[in-house]
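Note that one protein chain of the assembly has been removed; the remaining protein chains are unaltered in position.
Our next item is chain A:
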Amino acid sequence: MTSLSAKDKNTVKTFWAKVAGKEEQIGCDAVSRMLTVYPQTKTYFSHWKDLRPGSAPVRKHGATVMAAVTDAVSKIDDLTGALLSLSGLHAFTLRVDPANFKVLSHNLLVVLSTMFPDDFSPEVHVAVDKFLAAVALALSEKYR
């Protein structure tokens, strides 16, 4: 996959400014969808009491994930560096199969599409998709 062009980075940053303030809602919806639409992902959360859409652990985790993604937007010029310790966490502690990064990314795109139908144009879609793929790649750095 190609690296992010200046245009991609600008598009992502501009769109993300619109997302500001709604991170928790977006994160909660994305994680809820992931667990509902791709039930195999529930295997990573067997320690939660409640895996239903919008439940407390789902909401909290959605906020955590979105905060990290928003942080990555601000460090878009060096995603590998920015995500180094999170990569270690996913590789050594959580041991999430990296294929699942695509799954969560897709669900994030669906949520953005429902919440920002007029702004989430094909051009924004491709830039955000590329960005999330780059984030996933940076998260996979430490796996092997």
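The rule is simple: a contact is a pair of C-beta atoms (placed from the backbone, for glycine too) under 8 Å apart; a residue touches a chain by one contact, two chains touch by 3 or more; residues count from 1.
Here, contacts and distances are computed from a predicted model.
Chosen from "Hemoglobin subunit epsilon 1", "Glutathione S-transferase omega", "N-acetylglucosamine-6-phosphate deacetylase" or "Short-chain specific acyl-CoA dehydrogenase, mitochondrial", the protein name that UniProt gives for the omitted chain reads "Hemoglobin subunit epsilon 1".
The missing chain, though absent from the display, is touched by one residue of A:Val37, A:Ala67 or A:Leu94; that residue is A:Val37.
Of the candidate positions A:Gln40, A:Thr64 or A:Thr114, contact with the hidden chain is made by A:Thr114. Here the missing chain is touched by one residue of A:Lys18, A:Lys60, A:His125 or A:Lys142, and it is A:His125.
Panel shows chain A; residues 29, 32-33, 35-38, 53, 106, 109-111, 113-114, 117, 120, 122-123, 125-126, 129 of it touch the chain omitted from the view.
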